[in-house]
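What you see is the complex with one protein chain gone and the rest in place.
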Amino acid sequence: MKKVIMGNHALSYGAMLSRAQVIAAYPITPQTQVVELLSEMCADGTLNAKFIKVESEHSAMAACLGASLAGARTFTATSAQGLALMHEMLHWAAGGRMPVVMGNINRAMAPGWSIWADQNDSLSERDTGWIQFYCSSNQEVLDTVIQAFKVSEKLMIPSMIVLDAFALSHTYEVVEIPEQDKVDRFLPPFNPPWRLTPDDPHAFGGLTSPDHYMEFRYKLQKDMEKVPALVEETGKEYEKLFGRYLGQVEEYFCDEAELVFVTSGTAGYTARVAVDELRAKGIKAGNLRIKLFRPFPFEKVRDILSRVPKVAVLDRNISYGHHGIFYQEVKSAMYGQPSSPLIFGFIAGLGGRDITRDSYQEIAEYALNKNRAEEEIVWIGVKK
Amino acid sequence: MIEIRFHGRGGQGTVVASKILADALAKEGNYVQAYPEFGVERRGAPVFAFIRIDNKPIYDKSKIYNPDHVVVVDSTLVEAIDVTEGLKEGGCIIINSNNPPEHFRLPSKFKVFTVDATEIAVKHRLGTLAAPIVNTAITGAVIKILNLTRLESLVEAIREGISIKPEDNVKAAIEAYERA
Partner (left out) sequence: MSKKKEARKITFESEKEMPVAPMSLGSMLYNKTGAWRNIKPVIDLSRCIKCGICWKFCPDASIDIVDDWPQINYVYCKGCGLCAEECPQKCIAMVEEEK
């Protein structure tokens, strides 16, 4: 069934179709309509889940962790300062191997207060051990929720589904809502290898001496390394049932391109239109959209970018005193490879400033005219 | 691709109008993208809503700067702001007003239409006399003037998307369609 829904509700429908059993959330700003619809679904019986209204995002994630340990499929959503307040609990989720799935609306961090899009909130949580998916359409948001539960529960690692504020969260698009019985076939009930239960009480996350702590982290990393292959596998399985392929990256005209943009989020879709425009002008441009950011899709990125001479990485984020974060990641992936392109880093769209087709024209012009990455950061659209 | 910008005031249902239109267009197999002005809304303050329509997937996620057409839900905005900003030459401006198009003295490179959606809304008792809800009536005029979709699809979209007095809203849309 096709429906015109906003990105926030694409998350809600994803959680509903995944038959989430516990949803814990803080309902005040920067929260969005994600949990508003889910609370309605819980109230009217559309979704058989326990909705826990808590007093902070920290508590929201804490409640999710308890529920997940008890064996429930668990979902929550947040944004910006809310995600930052969860920070400690994010480490608990990943370190304790609790496969919570969370939607995060990419909003810029305060101050000044902002409800507009940029990626610094989710990228500040890069090293917490969560899988991170970045989406470019409402359809992708919905499909990724369902897939994320499957990947997360198989490896016992939590997943964050990230979407841009307004450009997806409050934008209505046509979304194909999958049939419940098909989703059930794709995603069986959550059956964890251990449970928090009074029948067989265990202690979780207790004191861990230097004798063992490192091994737990080693195991988390080893399982993280299994994510890319699993995302490919579940993506193909999903495609068989629903006709839409998910995956680690989206390649658009990268073969034999003279310049490839590396993009993410909604800017990653606008880039496709910019590529079309550049190609119409005779410039062989391409776009590599990163969908899976953690773990980083090394193999795919290396395979595609080692075949092109120039790469322009667009960041809607910044690591102050360093570079845009995707730029860092792409450079680190390409370093020491037998054939490495010239890589430029651009920062645009912070705090919700629009990233347009013209932004890409400017980026392309810069990258095509330089033979060396002269500047650490090339800023796009700053009023200088 | 067709891009339309809606001008209204907070509380008039401008964003809902764009959503209803998106629903109606999606019913006929179009790809649509509808969004409000990114930010916070205040009652009475000027608000915007946007819609993109295409027969293939819409990848452009940037904002609309050069709309093909403009819909003005509140005619006082024509004086207050530049409703023609970025509007493409030859574009239509549809204004909710009981005045004729010439009244607004807009540049001749645009095609101006007026429809008295307020009168229609009041007649069908939508909203209150002081603050009639004109959004459904406006959509009826818009689909006729811009030849966007069949009236049946709009009627269906209103029935599904409006929970308060859906049938009166349907009647208002049909009347505006016929009068436009």
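Read from first to last, the chains carry the letters A and B; within each, the first residue is number 1.
The rule is simple: contacts are C-beta pairs under 8 Å (C-beta built on N, C-alpha and C of every residue); 3 or more make two chains touch, one makes a residue touch a chain.
The structure displayed is predicted, hence computed values, not measured ones.
Participant: In the intact complex, which of the presented chains make contact with the chain not displayed?
Facilitator: Looking at the complete complex, the unshown chain comes into contact with A.
Participant: Check the options A:Gly45, A:Gly206, A:Gly243 or A:Gly336 and report the residue that touches the missing chain.
Facilitator: Of these options, the touching residue for the absent chain is A:Gly206.
Participant: Please pick, from A:Glu215, A:Asp303 or A:Glu376, the residue that touches the omitted chain in the full complex.
Facilitator: Of these options, the touching residue for the absent chain is A:Glu215.
Participant: Extract the touching residues of chain A with respect to the undisplayed chain.
Facilitator: Those residues of chain A that touch the unshown chain are 95-98, 156, 193-194, 200-206, 208, 211-213, 215-216, 218-219, 223.
Note that in this section only the chains that are shown with their structure count from here on.
Participant: Go ahead and note the Å separation of the Cα centroids belonging to chain A and chain B.
Facilitator: For chain A versus chain B, the centre distance works out to 34 Å.
Participant: In the complex, go through chain A and note every residue touching chain B.
Facilitator: Going through chain A, the ones touching chain B are 2, 4, 115-116, 136, 164-168, 170-174, 266-267, 269-270, 272-273, 352, 354-357.
Participant: Once bound in the complex, which stretches of chain B touch chain A?
Facilitator: Contacts found on chain B: 18-19, 22-23, 26, 30-36, 38-40, 58-63, 65.
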